[in-house]
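Removed from the display is one protein chain of the complex; every other protein chain stays in position.
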Amino acid sequence: MSAILKKFKRSKSANSIWRQPLAVVGIVIILTWTILAVFAPWIAPYDPNAQDADKFLTPSAQHWMGTDELNRDIWSRIIYGARISLPYSLLLVFLSATLGSIIGAISGYAGGKVDSFLMRVTDVFFAFPGIVLAMAVAAALGPQIRNAVIAVTIVAWPVYARLVRGLILNAKQNDYVTASALLGSSALRTMVVDLRPNLSGPVFVLASLEVGNALLLLSGLSFLGLGAQPPAAEWGSMVSMGAVNFDRWWVGLFPGLAILTAVLAFNFIGDSLRDALDPRTAKALRD
Amino acid sequence: MRPVSGERKTRKRPLSGTGFAPFIIRRLLTSIILVFGVTFIAFSITQLVPGDPVAANLGQSAYSDPEIVAAFEKEFGLDQPVPVQYYKYVTNLLQGDLGVSLSSKRPVAEDLKEYFPATLEIALIAVLLALVVGLLLGIISAVTRDRLADQIIRVFSLTGVSMPAFWTALTAFYIFFFVLGWAPGTGRLEPGGEAPPTVTGLFTIDALIAGDFSTFRQAFSYLLLPAVVLAIYAIGVLTRFTRASMLEILGNDYVRAARAKGLPEFTVIRRHVLRPALLSIITVAGVAFSSLLAGSVLVENVFSWPGLGQYAYRAAVGLDLPGIMGVSMVVATVYITMNLIVDILYRIIDPQMKDSA
Partner (left out) sequence: MNLLTVENLTVTLATGSGDAQAVRNLSFNVGHGEILGIAGESGSGKTMTALSMLGLLPYKGKASGSIKFDGREILASTKREYRDIRGKEIAMIFQDPMTSLHPMLTVEVQLTEHLRHHRKVSKAAARNSALELLATVKIPEPASALSAHPSQFSGGMRQRIAIAMALACEPKLLIADEPTTALDVTVQAGILKLLHQLRKDRNLSVMVITHDLGVLSSLTDRIMIMYAGSEVESGATSDLLQNPRHPYTKGLIAALPGNSEVNSKNLLSIDGMPPELGNFPSGCAFHTRCKFAKASCKETVPEVLNLSSDHRIFCPVNPFSELSNSGSK
């Protein structure tokens, strides 16, 4: 059986990530945001789009984080913002991990010309300034959070492709793949049945490390006006309101802190997961 | 050395062998192919997604006038089939012509000449800062593994890579400009300030060349805050990477062998660990540098820094294909060149490590 997955599983149960303080902090933060997002209508003190307060109220007992230019309660908007930022970053990571894994799997399994072609393409994407391409795609598709997700997916898959290809090349040298090839398994079967368990662990860890980056890129695009559009309560575009009114510190500060805590939490978790992996895979993840 | 029985491998020193020149040529060729790959992918993707550059660049009323639209399309070659457009682009590129920007209506090469140095200036400072601080923190972190200092540095560096750059920029600007009044405003110079005569395009360097110290001081004070903000992410990356590669090398047999000799720990770290670690750190520093160029988009936006990032933003929003391609190529070329330099350094510094790397 796959050594990597065994290690991964074992480290998950026995060397549990619950014993790593940073991971626990991360999990607690993400749980908190999840609860806030799910129960937003009950938790948020105000309607996120209601414009019934005064404009630019400083933080107070009524409005914990003050109000913005359009008289809206910032804390309520941040709570609703979790409904955009978290699911879309996860979706983005899921999409790019899937796309990248497929490309990497084809590349690693096929080998030869296909492999070198796909790896050249991957190299090109690595050389590419991701955010520039993402901006262009987002602008072309029209500024919408959905399009921003597509745009970032297009630039975010290569890391997974490289990882999966490397893992497959490693696994190919293992006996069981050769054995199953000898027994006449089809390529697809070999890939799905024999290799998948080997790959899912590291890919999962890489994905967990990438959620934070995804959130940063998405909210960055929104900050630039290329992601979620007003009046949607999205953290990045809320910060951009703070940029226009930078003397009202609370307008940009709190949504930014929301991004920071969520990204940090994901990174805490991803980092701890990686440390729980065996060193060789961990190194493959770093490079 | 004469070959001995039980020979496992023999390897020549790099420069004396025949392998070095072919290696460089091979790498150069791949680099050039990569650059063209970048143009191709940028071109394809921007063509694949729907979006009307004409609408993006003409005003409402102009866009409703078919004649103006036709003239615009003709001027920028948008009336041609896409493969023809790409063919033209590449043939022009081979002559050093990057086309004319749809949004600024100027040759892209000229635009880049103006905007690139501004970004280069903050990116260079940022990468220097990141190297010094990141290396130092990473080493301390690795050496004090799992102890308090390490824990603090790990949280610190994770925070560094988790901060949204645009927000960091905003917060820093608020604190240092608005509250403390230490930082000057936005831009590269004070309003109406005169740029030094262009040599490199880096205002600080150009001011020094011109012997104009007050402009130097001014330019420096303006670039400091954006550079530091830009550096934060890179510091996080380098700290984490330095720690990881130090720990990896600390686990090597040869480090244990060095310790088994009874050498002081300081010597072990400096002589046996740091050297090989530096090799891999160079690699990341190179990559980090080009990611800084791209990362500057968000920071420049906040500081109204007239650099590549701002230009890229305007080009993207304007669906200005030549502009987008120009920026992409600059950043990709820097990335590829960095990798090339690093690879060559690798080979020169250390012919032996290649197998293990």
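Should a chain be cited, it is by its letter among A and B, assigned in written order, with residues numbered from 1 in that chain.
By our rule, a residue touches a chain if its C-beta (ideal position, glycine included) is under 8 Å from a C-beta of that chain, and two chains touch if they have at least 3 such contacts.
The model shown is predicted, which means the values in this text are computed figures rather than measured ones.
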Original post:
Pick from B:A130, B:A258, B:I281 or B:A294: which residue touches the chain that isn't shown?
Top reply: B:A258
**OP:** Would you mind spotting which of B:R26, B:R147, B:R217 or B:R275 touches the chain that isn't drawn?
**Re:** B:R275
Original post:
List the chain B residues touching the unshown chain?
Top reply: 1-11, 145, 251-254, 256-265, 267, 271-272, 275-276, 349-353, 356
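Throughout what follows, only the chains that are shown with their structure count from here on.
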Subject >> Centre-of-Cα separation between chain B and chain A, whole angstrom >> reply: 22
Subject >> In the complex with chain B, residue positions of chain A that touch it >> reply: 22, 120-121, 123-133, 135-142, 154, 212, 216, 219-220, 223-226, 236, 239-240, 242-243, 246-247, 249, 252-253, 255-256, 259-260, 263-264, 267-268, 271, 279, 283, 286
Subject >> In the complex with chain A, residue positions of chain B that touch it >> reply: 33-35, 37-38, 40-42, 45-46, 49-51, 56, 154-155, 158-159, 161-168, 170-171, 173-174, 178, 241, 244, 248, 251, 290, 293-295, 297-298, 301-302, 312-313, 315-319, 324, 327-328, 331-332, 335-336
